[in-house]
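Every protein chain of the complex appears in place save one, which is left out.
First chain written, first letter: the chains are A and B, and each begins at residue 1.
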Amino acid sequence: MDINKKYTPQSWPDHPETATMEGKNKFVGFWLLLAAESVTFASLFATYLALKDKGPSGMEFTAAGLFELPLVFAMTMILLTSSLTSVYAMYHMKNHNFKSMQAWLAVTVLLGAAFLGLEIYEFNHYVHLGFGFTNSAFSSAFYTLVGTHGAHVVFGLGWFIALMVRNAKRGLNTYNAPKFFLVSLYWHFIDVVWVFIFTVVYLMGVIG
Amino acid sequence: MAHDVHDYVRTKEEQEYIRRKRAQEMRHMLTSFAMMIFLTLIAFTAVAAGFSTYLIVPIILLLAGVQVVLQLYHFMHLSEKGTGTIAFFMFSGMFVAFIVILTFVTIIWW
C-alpha cells in the first residue's frame, strides 16, 4: 500500500474500503464492534424499560408527563436526514469524487451538530423543570440511555471532523477510504439506535 | 500482504457502466430514505392520534424494526456479497440483545 499513490476515477477500486488487507480487517472488526454495541445498548434499553416511571414515593415526573413530541420529531428528522447525507458522501467516495464527499460530510456534521444542540436544549429544559440525573431511578436510566447515545454522536462528530481536516489536502486513497467508510457505518448505527430511542423512550413514553 | 492492491484501470465503457450502476443504487437509497421518513411519520401520527396503546405499541415497534432493516441492508450494505460472517455476528448480537430485553421486561420485578 503506497500512501502517495494517486488514483483516478478509472483506477479507483470497486470497493476501496476493502481494497487492502488493513481495510478488510477494519471493516470486519468494526462490524464486530457494532455487534458488541448492540448488546451494550440493549442492556441500557432493558434497564430503562425496567426502571421506567420508577422512583421514590411521590415522584413528580413520569415519562407521559415529561416528553414533548414536536422536539423529538425534529431531532428524528434531522438525524435521519444526516444518515442520508452520509450515504451521499459514501456515494461520492466510491466515485472518487473527493470534493463532493467532503461537502456531504460537512452537511452531515452540521446536521449532527444541530441534533446535538437540540438534545442539549432538551436536557437543559428537563433539568430546569427539576428532572435531574439524581432524581429517581427513572431519571438515572433515562439520562444514561439517551446520554450514551448523545456521547456517541459527539464522538462521531469528532471523528468526522478529524478525518475531514486530516485528509483535506491529500484526497482519497486506499489508506483513508476505509476510515471514511467506517465513520459512516458508525453514523448509521447511531441512527439505528435513535430509531429505537424515539420509539421506545419517547413514543411509548408519551402513551404511558 | 505486499500483493493485496491490484491496479486495474477500467475502460471507458466499464467506467460508464459502474457510474450508472452506482447512480441507480443511489436512487434506491433515496427510496429507502423516503420510506424511513414515511414510517417515522406514521409512528408519530399514530401516537399523536391517540389510538389504543395495545394497538400502537406493536405497530411502532414493527415500524422501528423495518427501519432498522432498511438501515442495515441498504445504508450499511449488509446485503452485499461476503458479508455473511459479519451478518452472523450481528444477528448473534441482536439475539443476545433480545433475550436481555425480554428478561428485563419480564422477570426483573417478580
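Assume a residue touches a chain if its C-beta (ideal position, glycine included) is under 8 Å from a C-beta of that chain, and two chains touch if they have at least 3 such contacts.
Note that contacts and distances are computed from a predicted model.
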Chain not displayed: protein name in its UniProt record ("Tripartite tricarboxylate transporter TctA family protein", "ABC-2 type transport system ATP-binding protein", "Cytochrome c oxidase subunit 1" or "Acyl-CoA dehydrogenase"): "Cytochrome c oxidase subunit 1"
Contact partner of the left-out chain, one of A:W12, A:W104 or A:Y175: A:Y175
Options A:L71, A:A106 or A:A137, residue touching the unrepresented chain: A:A137
Interface with the undisplayed chain - residues on chain B: 1-3, 85, 89, 92-93, 95-96, 99-100, 103-104, 106-110
Chain A residues that touch the omitted chain in the full complex: 1, 3, 21, 24-25, 28-29, 32-33, 35-37, 39-40, 43-44, 47, 50-51, 54-56, 59, 133-134, 136-141, 144, 158-159, 162-163, 166, 175, 179
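The definition used in the following text is that only the chains that are shown with their structure count from here on.
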Where chain A and chain B are represented by their mean Cα positions, the distance between them in whole Å: 14
Chain B partner contacts - residues on chain A that touch it in the complex: 1, 8-11, 13-14, 19-21, 27-28, 31-32, 34-36, 38-39, 41-43, 45-47, 49-50, 69, 73, 76-77, 80, 83-84, 87-88, 91, 94-95, 174, 185, 188-189, 191-192, 195-196, 198-200, 203-204, 206-208
Complex interface listing, chain B residues touching chain A: 1, 4-5, 7-10, 15, 18-19, 22, 25-26, 29-30, 33, 36-37, 40, 43-44, 47-48, 50, 53, 56-57, 60-61, 63-64, 67-68, 71-72, 75-76, 85-86, 89-90, 92-94, 96-98, 100-101, 103-105, 108-109
